[in-house]
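Handing you this structure, nothing more for now.
Here the complex is missing one protein chain, while the rest keep their positions.
== chain A ==
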Amino acid sequence: MDRIEVSNLNRQFLFRLQDVGKPKAEVAAKRVMERVSGVNIVPHFCRIEDKDLDFYNDFSIIVLGLDSIEARSYINAVACSFLEYDSEENPQEETIKPMVDGGTEGFKGHARVIMPGVTPCFECTIWLFPPQVKFPLCTLAETPRTAAHCIEYAHLIKWDEVHSGKTFDPDDPEHMKWVYSEAVKRAELFGIPGVTYSLTQGVVKNIIPAIASTNAIISAACALETLKIASGCSKTLSNYLTYNGVEGLHTKVTEFARDKDCLVCGPGVLIELDTSVTLQKFIDLLEEHPKLLISKASVTHRGKSLYMQAPPVLEEMTRSNLSLPLFDIMDKTAKDIVHVTGTTINKGTKTSCLRKLRVVFKGIDGVTDMDTAGGA
């Protein structure tokens, strides 16, 4: 959903100064089609969460040029949701949706290939992306040592002291200038050098430095892996490449392992239900389930919307299903995969999430009795 900014132009070579403000997807599609004949690119200027599962299922490979952990997590869950396992718990090849992911920061970057069910998914190795370390408040308040400490003091402490109730807006230049001048005062008081307006913006807005060459290296690796997966012309990266050019040149391939208990790329959380459980009751249950904690759930089964929270038209169309037994609206299937989207709480913040569930109805064809009671 990004629009082109002037500060993109030092590396995003499909964009020109006259494109500033326009949707990136649209301009990029147009530029590539002008240059390369015979290629067809359909731009979609929207949030990745706005597209339904069927949309993503139409593609053979999903390539991620995303800039946040949340967005990666979401698309990863989408791609993994298509994955199905056979009776021996092996992934079924035709349901594997490969993903190619890349990211950069300054002189560093990574590229990875994810084959859901075969190689670790994004969630299996989520520990690779630890949450951003913020400075302890006591350091900011009492013992600042760096320019960044002074800036965060002005931004996180001083702002609230002076502007009671008014929220700081990082896109308001007046707000930014105020934080800058307070940070300068703070720095002078403690004899700390290095506070500049540019650094203030960088610290407050958490700006990630970026250059054309690192992006070229990482996107080339992603393009090459995508071409190899599509054509089968060579084996692929297995499964995580890092590049670091700060001191000399270091590239390294690490073969990470899957998390056998991963909720996202595993066979799906098993939910056993009586055939009488209504869709409404099922949705309530998702909110309480300790592994899921999904609120405002929308439910789909084999591409069919059972209940949709939005848009209003769809909500109205599917509302009558809520009072019906889930077993009935799933065409009386004894066990099957159901997809649920909604919001969950992740480290204190609400995030969009998608989960694949294995729903099994008790007492049908004796399936569950055998499965669950077998070992007892």
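Quick note on the criterion: contacts are C-beta pairs under 8 Å (C-beta built on N, C-alpha and C of every residue); 3 or more make two chains touch, one makes a residue touch a chain; residues count from 1.
Note that contacts and distances are computed from a predicted model.
Entry comment: the absent subunit's protein name, as recorded by UniProt, is "THIF-type NAD/FAD binding fold domain-containing protein", drawn from "3-methyl-2-oxobutanoate dehydrogenase (2-methylpropanoyl-transferring)", "Cytochrome c oxidase subunit 2", "THIF-type NAD/FAD binding fold domain-containing protein" or "FAD-dependent oxidoreductase domain-containing protein 1".
Contact with the undisplayed chain is limited, among A:128, A:224, A:270 or A:314, to A:224. Considering the whole complex, the residue from A:238, A:305 or A:333 that touches the absent chain is A:238. Residue A:211 is the one among A:211, A:257, A:324 or A:345 that touches the chain not shown.
Residues 6-7, 9-11, 13, 16-17, 106-107, 111, 136, 139, 142-146, 190-192, 198, 202, 207-221, 223-224, 227, 234-238, 241, 245-249, 251, 253 of chain A touch the missing chain (whole complex, contact as defined above).
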